[in-house]
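The structure under discussion is supplied below as structure tokens; questions concerning it will follow.
All protein chains but one are shown in place.
Chain IDs A, B, C and D follow the sequence of writing; residue 1 opens each chain.
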Amino acid sequence: MYAYLIRRISGAVVVLLGISIITFLLVYAVPADPARMIVGPKAPAAVVAAVRAQLGLNLPLPVQYIHYMDRLFHGDLGTSYIYSLPVAKMILQRIGPTAWLALWCWVAELVIGIPLGIYTARHARHKRDYIVSAVALVGISLPVFWLGLVLLYWFGFEIPILPLGGSGGIQYVILPAITYGITGAAYYTRLLKSSMLEVMGQDYVRTARAKGASERRVTWRHVVRNALLPVVTFGGIDIGYLLTGVVLIEATFNWNGLGMLAYTAIQNDDVPVIMGTVMLIAVGVVLFTLLVDIIYAAIDPRIRYE
Amino acid sequence: MSLSELDIKPSQPFAPTPMVAKKQQLKSLREFPMLYLGGFIVLVLIVVAIFAPVLAPHNPDAVFQNGLNANGTPIAPNWEFPLGTDSNGRDILSRVIFGSRVSLTVGVVSTLINLFIGVVVGLVSGYFGKWVDTVLMRAVDTILAFPFLLFAMALVAVLGPSLWNVLFAIGILGWGTMARVVRGQVLSLKEFDYVQAERALGASHGRIMFRIILPNVIGPVIVLATLNVGMNMLTEAGLSFLGIGIQPPQASWGNMIQQGMNTYAFAPWTLWFPGLALVIAVLGFNMMGDGLRDLLDPHNATR
Amino acid sequence: MTEALLQVEELVKYFPIRRGVLQRTVGHVKAVDGISFAVNQGETLGVVGESGCGKSTMGRSVLRLIEPTKGKVTFNGKNVLSLNKPEMRAMRREMQIVFQDPYASLNPRYTIGQTLLEPMKIHNLHSPGERMQKVHSLLERVGLASEYARRFPHEFSGGQRQRVGIARALAVNPKLVILDEPVAALDVSVQSQVLNLLEDLQDEFHLTYVFIAHDLSVVRHISDRVMVLYLGRMAEVADSEELFTNPLHPYTKALLSAIPVPDPDAKRERIILQGDLPSPANPPSGCPFHTRCPVAVDKCRQEVPAWREVKSSHHVACHLV
Amino acid sequence: MADVLEVRDLTIEFLIEERYYRAVQGVSFDIGEGETLGLVGESGCGKSVTSLAVMRLLPTHTKVSGQVKFRGQDLLKVGEPQMRQIRGNEISMIFQEPMTSLNPVHRIGTQISESLILHRNVSAAKARAQSIDLLKLVGIPRAEQIVDEYPHQLSGGMRQRVMIAMAMACQPSVLIADEPTTALDVTIQAQILDLMRHLTAENHMSTLLITHDLGVVAEMCDRVAVMYAGQIVEQGPVREIFRHPSHPYTVGLMNCIPKIAGERKRLVPIEGNVPSLQNMGVGCRFAPRCPKAMDVCHEEPEEYSVGTEHTCRCWLHAEAGVTSR
Partner (left out) sequence: MDWKKGAAVVASAAAFSLVLAGCGANSASPTNSQNSTGTASTGKPVPGGNVTLDFIQNIRDLDPAIAYDTQSDEVVSQLYDQLVTWQGNTDNIVPMAAKDWTISPDGLTYTFHLHQNMKFWNGDPVTAQSFIDEFQRVLNPNLGSGGSGFYTIIQGAQAYFNKKASTISGLSAPDPTTLVIKLTKPEKFFLDTLTMPFISAVDQKFIDKVGNKAFDATQAMGSGPFELTSSDITPNQITLTKNPSYWRTDKYGNHLPYLNKVTINISNNDQLDTLHFEQGQTAWIGWNFGGDGIPASSYPQFMANPKYAGLTQSIIMNSVQYIGLNTTMGPTKNPLVRQAIEYAINKPDILRLNNGRGQIANQPLPPGIQGYVQNLPADATYNYDLQKAKDLLKQANYPNGFTIDLYSSNDGAQLTLDQGVQSQLAKVGIKVNIKASSWGTFLNVAEAGKAPMDWLGWIQDFPDASDFLNTLFNSNQIPVNNNMNYKNANVDTWLNQAEYSMDQQQRNQLYGQATDQIMKDAVWVPIWYDKFTAATQSWVHGFYIPAVGTDPIEWVWIDKSHQ
């Protein structure tokens, strides 16, 4: 298990290195001059030059990359060109709100998706299955920002029972989470349904029935437990997607998290912030994938890594 | 969010047999209502895209003198402009109709790029295994770990926003899932005796990969690709919403939604109609994909 | 004695077991551990053993579908393992294989005709015009109607598919066919049809068979000589009659006695072996069978028994024989 | 002799593409106290379906008619809760594939305990202790450790022993074994058959043994029923059947098996293929493959008595008269 973990982690490190290089190359290809951005258009050329030198922008690209990675290993993600704040500090402050939002978005997906999955599986190929599946499909076909805006308008303004955007406690979470839940639940519904149908055809389910177990016991102890295995894997991947997809939700609901930070950074060509957030989100995705593998091993005894 | 590769279980050797066996059942609408409804929507979409110049009542880019109110606000739906006008005084119906071309092109072409890279990587990775597999799967991990939307934004920002750059960015970044699904299928298929038989007959690697294995993984790939089309259409809209999408005046539903957001408070139709068109189109592809999945699902054969 | 068509010497196939951070090889599954035999033109060699004994791996190693670790395979005077790619491709025409699972061995996307054309296309046999004719005659030869060429595998029963599998192997006119459990998945009534077909084809085309199976009565029926494998090693080889009437190795004896006989009055002394087959990743020292052998002595635990010819063309690896 | 299980006129129909097809037709048999009945036939003949019908484990949308009497009670008529009390308790079952028949995510002990907890209302701790005893009973070494292991950690033979232990947990009166050794190697098959023989004898259990292997039948059964295409074509004491097979199918089966001893001769196969469910034809179902087929075979034969408790569904024996069952 440990060896497996170490192997997985070293694989993850390779992935992160790849991500850092590609990100670095890409953001440095952005046609905007950071030094000019920092000091503004009226600043004399000498000031621009001084800032350029300070940032090490006149060094060759590979050297810049090495410097960047060196600082990275010392926990220094650089300073935002726009906000003149340490990127690490800006990111750290936003991990919490984003994690909080992502968690609830995820919960909403599960809360909507999993019961529907069980329901459609138990009524597979019946009218009820088709209707519920179609509704779930409409959900994933909605652009999240469009739905978000409509919900925001209705439940924030027309019937003002929820806050009009902004980040904060549970009342701020409700609308974004529901929006995300609606637009993502169908993935779980679909996955759980097909997984349950498969498990329901397994021999060991027949064995359980042959032992005299009730339908409820069969469903919950034998079917759902096994059918959830792929859902767990997907859940991990999904949290990764959530971290990356949180941009739209945050922009729609004016939630001040990582997605918003990254998004404004891209709008402003704020290279250190882009680098930092992209790297962090990638680390998050990689870590969650890793975590899911571990959880998977814990709940599925067949997975033996050694 | 992209699709779950787990939706189509790679561990399960994909049995194409039921598909052929089901040919006679294709008549039965009741068996696969999703497939038919989705297919119908997609068909309508394609027809609309092809015959856009015939169907659209106006030139989509034409600015009408009577297309705006005196205070510069869009005109509500009426006989001349059935879906109203946008903030430039252009006919929304015509733009929605022409927008189908862009959305469809983005959805389909970017999916084809996904498909091409994903299938080749998955096939090579799964077939050759060993270090080839290790290297390629690291690449897939990398591509999947990227915050897709952010990265597409950055890429489009660098390349400059245009139709082709948008679909290139979506295409070049979105193949990870496809590669994983194909690889999983190949891993199980290559142990199948008919593949071994091919080797025993002395067939080359290329022949085995592309003539023997590829046709047998095509089922799940088609399902995934169909769902991907809808997904990529949504991604284009997302990029447009974030300000990096198809450049006007070329109408895409994404940039129409974005433009509509600026006027929706006093002209809600500018947001509603392009949004509705997008939802219906994406739904069509999703339904078709789900229907195909059901059709190809071996579990359904026994039920 | 004439030169054997197929000569296998000390064939070894180890699958590495990788472990740890660096995926170092920490051991091997010794699937095939030094097997030697020869098959003469027109002969049928039966290979029996329980699951995990390496019989399938051996069959595939001979054909280089799995690259053997060590050993020498001589076919028709040529060293198969030293052939380069084009030579190997040409060589594959001479040696073919029929698989166990009639459901997995045919490409579901190909019609029967396409499946049978495939070998001719690969080896560029016959003119394209003649090929279809050849397909029809092959189908008829294996007992299927020629119009079946247009159908897909799922339209056929297991026995019919197995006939197609055989026809595919014959499409390149091979000299040697390795039959890897060709009837194991078939019902008894169909199994007998296929066995008869195989016998007829052997006579007609002077084929040489290596017949791999776990069913002893089938092997007895079809083989001239029989080789018994246990954990990747040879336990006993003898002419079919000799082996079944006079088994020498305790494992062979146990195996024979374990077969249920369709005769309620048959009174036989039954040897029930204790325990499971050991893992080929960690085979027992000395004689691999000693852990389950009812007559094992100390020597069996320490020394690997030598491969000896006990009687004329009856070889056995046992200290006690 | 009191029959523990009486099956009368069992007919099973499956729904395939909106039509019902008969998989089993008019099957009748009895199993006495402590008796082993072999149900033998090729794949698709309906033998497994019959056993599942007894347990009422067939999928919904399956029509089952006839009677399945367990100690006089018709199982096809009892309510589902009552049926659950019988399953695993009075009648238990073991299956062909020990790997897939065990739940991969539950421990061995948990799976054996499940029956005990369901039917004996014992505590988890007690169930565990009993599970260990059961594992010992079926000859599993290191039972104390195995009880906490998962199915994938065991070999095929061991898993089948676990299945048997599970089936034995509540000391049922009837054991249904559906091809219990087909997936096993010969030497392991011998072990398992040996174990089953001992357990059924010691516990005086009635057994329905389903198999395609005539050898297994000859070794294990008191009586045998031969099934072909959904019908029992011949039924009788095992010795009778092997000595005097009456139905051409039974004869054919015996002739087409290669022998392990005696003279090697060319096999006499049964020509043709087993008919599929969708096209069974009319009359005797074996007629198309029967070397002795006559004109009359277009009509459905009845079960005729051909000896003591020996019946045969073939026109060749029509003169013997219909059995009185």
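Following the convention adopted for this analysis, a contact is a pair of C-beta atoms (placed from the backbone, for glycine too) under 8 Å apart; a residue touches a chain by one contact, two chains touch by 3 or more.
Keep in mind that this is a model prediction, so the values were computed, not measured.
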Report summary line: For the chain not shown, touching visible partners are A, B
Query raised in the report: For chain A, which residues reach the chain that was dropped from this view?
Result: 30-33, 36-44, 46-47, 50-51, 54, 79, 82-85, 90, 93-94, 96-97, 149, 152-153, 156-157, 160, 164-168, 251-252, 254, 256-257, 260, 263-264, 266-269
Query - Missing-partner contacts on chain B, residue numbers - result: 61-63, 68, 70-73, 87-88, 157, 160-161, 241-244, 247-249, 255, 258-259, 261-266
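Here is the rule we go by: only the chains that are shown with their structure count from here on.
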Query - Chain centre separation in whole Å, for chain C relative to chain B (CA means) - result: 49
Report task. State, to the nearest whole Å, the distance from the C-alpha centre of chain B to the C-alpha centre of chain D. Result -> 52
Query - chain A and chain B: spacing of chain centres that average the CA atoms, whole Å - result: 21
Query raised in the report: By residue number and range, which residues of chain B touch two or more other chains?
Result: none
Report summary line: Interface with chain A, chain D side, in the complex: residues 55, 57, 81, 84-89, 92-93, 95, 97, 100-107, 114-115, 118-119, 150, 152, 163, 166
Query raised in the report: What residues on chain B touch chain A, complex-wise?
Result: 1-4, 6-7, 9, 12, 31, 33-34, 37, 138-139, 141-142, 144-151, 153-155, 157-158, 230, 234, 237-238, 241-243, 257, 261, 264, 271, 275, 278-280, 282-283, 286-287, 290, 293, 297, 299-300, 302-303
Query raised in the report: Touching chain D in the complex: which residues of chain A?
Result: 202-204, 206-214, 221-222, 225-226, 229, 299-302, 304
